[in-house]
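Quick notes on the structure that follows.
Up next is chain A:
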Amino acid sequence: MKMRDAGLFALVAALLVLTGMMQSWNLALQILNMGLISAIMALGVNLQWGFAGLFNVGVMGFVALGGLAVALTAMPPVGDAWRAGGLGVFSALIVAAVAITLAVVIWRKRLPARGWLVAAVLLVGFILYRELFDPARDAIEAVNPALQGNLGGLGLPVLFSWPVGGLLAAGAAWLIGKTALGLRSDYLAIATLGIAEIILAVMKNEDWLARGVKNVIGVPSPLPTAVELQENAGFAARFADPITASTIGVKLGYAVLFAVVLIALIVLMQLALKSPWGRMVRAIRDNETAAEAMGKDVTRRHLQIFILGSAICGLAGAMMTTLDGQLVPGTYQPLRFTFLIWVMVIVGGSGNNFGAVLGGMLIWFLWVQVEPVGAWLIGALTSGLPEGAFKDHLMDSAAYMRLFTMGLVMLLVLRFSPRGLIPER
Partner candidate 1 sequence: MAEPFLIGEAMTGGYGRGPDILHDCTISVDPGQIAVIVGPNGAGKSTGMKAIFGMLNLRKGRVVLDGDDITDLSPQDRVRRGMGFVPQVNNIFPSMSVEENLEMGAFIRNDDFSSTMAQVYDLFPILKDKRHQAAGELSGGQRQQVAVGRALMTQPKVLMLDEPTAGVSPIVMDELFDRIIEIARTGLPVLMVEQNARQALEIADRAYVLVQGANAHTGTGKELLADDEVRRSFLGG
Partner candidate 2 sequence: ESHASEVKLGVILGFTGPIESLTQAMAAGAELAMSEVTESGALLGGAKVTPVRADSTCVDAGAATAAAERLVTAEGVKGIMGADCSGVTGAVLTNVAVPNGMVMISPSATSPGLSEAEDNGLFFRTAPSDARQGVVMTEGLIGMGVKSVAVTYTNNDYGKGLADSFQQAFEAAGGEVTISAAHEDGKADYSAEVGALASAGGDLLVVAGYVDQGGAGIVRGSLDTGAFDRFHFPDGMIGAALEENFGSELDGSTGQVPGTDSPGAAKFAEVVGDKFDVSGPYTGESYDAAALILLAMQAAGSVEPGDYKSKVEMVANAPGEKIYPGELAKALELIAAGTDIDYVGATDVELIGPGEASGSFREIKFEGGKMTTTGYR
């Protein structure tokens, strides 16, 4: 059994090596890097679903928050914007926070007519908020709108943004967990999905925060960039082909960074899983009522796990934005950042950390490589056909082979191991 797991990892490694040899090492490393990030996201989802049975379909939102953290941490601050509206925006946000807290407190107090009171507090809060916020926002967005128009970030080294991404996601998860974790299965799923969409709507439309759909580009890199290496005389002199050397070097650097994070996470999660804590969590997943009767605080555990899993997704999101070098809210699509991650977890084997990691690497590899494979497939299929409109039509359709092939491969893999490639225990 263990042999088989190792074999599967070897298979993924072999696929990457094959890519390196048949196509290029740059491509192989690029796939590896995103694969590592995907594996981390899959770990987060696996923690929530595989271990605790929490159906989180809002992964995208947490990943996006991780990305936002990068923009808010690593980008240089925009001084003019801060002067124009920093104070206004923050006092508005504080007003909003106070109003909401007050409303919650009143609600909890069970006063008579609390509904009206809460509504009144929220209404006054909202009006006050808009009064403070709108002019401040307009002022900020007016500062050099083509390139900035936002507050910018803290100008810290970009690696700081990774834990910040985790924290930001954790904070959001706390809020969500407090309200929505009472929901079961698919109801929780659609709630988280909705919240992810809300997070994204905010990121797309609040330009003062991180430029909204106008995107943040030029995120600083934690490693020297390939271009810097190429311009470095010493480096250029040492290698015959400085371009390849530099691009591969940078990717290796990222690979090491990502691998360190991934391994640390796996170790922590394996330790937790094999401990009484893990046993308790599995018991809760199996039967909440009984676990509750056996003295386990189900709500707290759920909250804890939801926060941790989401934080891991946020961390991965920050890592990904760092790797991309830009924050583009439009990129965050549920298909890619929620459902694909789910495919990774299930195909890999939910409830098993190694399964999730394997799934992350393998599915990402396929996601990228089914395109040439699909095109090749079409080429092979049509090679026997006579030239003509039909063949042209098929050749033009080659692009759609990408998703088609992806679906086919998924179905095949699941056919042979319906419980995932490395099932739970």
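Candidate entries met the following condition: all candidates are chains of the complex that A comes from, given by their letters.
We take it that a residue touches a chain if its C-beta (ideal position, glycine included) is under 8 Å from a C-beta of that chain, and two chains touch if they have at least 3 such contacts; residues count from 1.
Everything quoted here is computed from the prediction, not taken from an experiment.
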- Query: Among 1 or 2, which chain makes contact with chain A in the assembled complex?
  - Reply: 2
- Footprint of candidate 2 on chain A - complex, ascending: 22-27, 30-31, 34, 145-147, 204-205, 212-215, 217-218, 225-227, 230, 243-244, 246-247, 250, 320, 323-326, 328, 330-331, 333, 336, 364, 367-368, 371-372, 375, 396, 398-400, 402-403
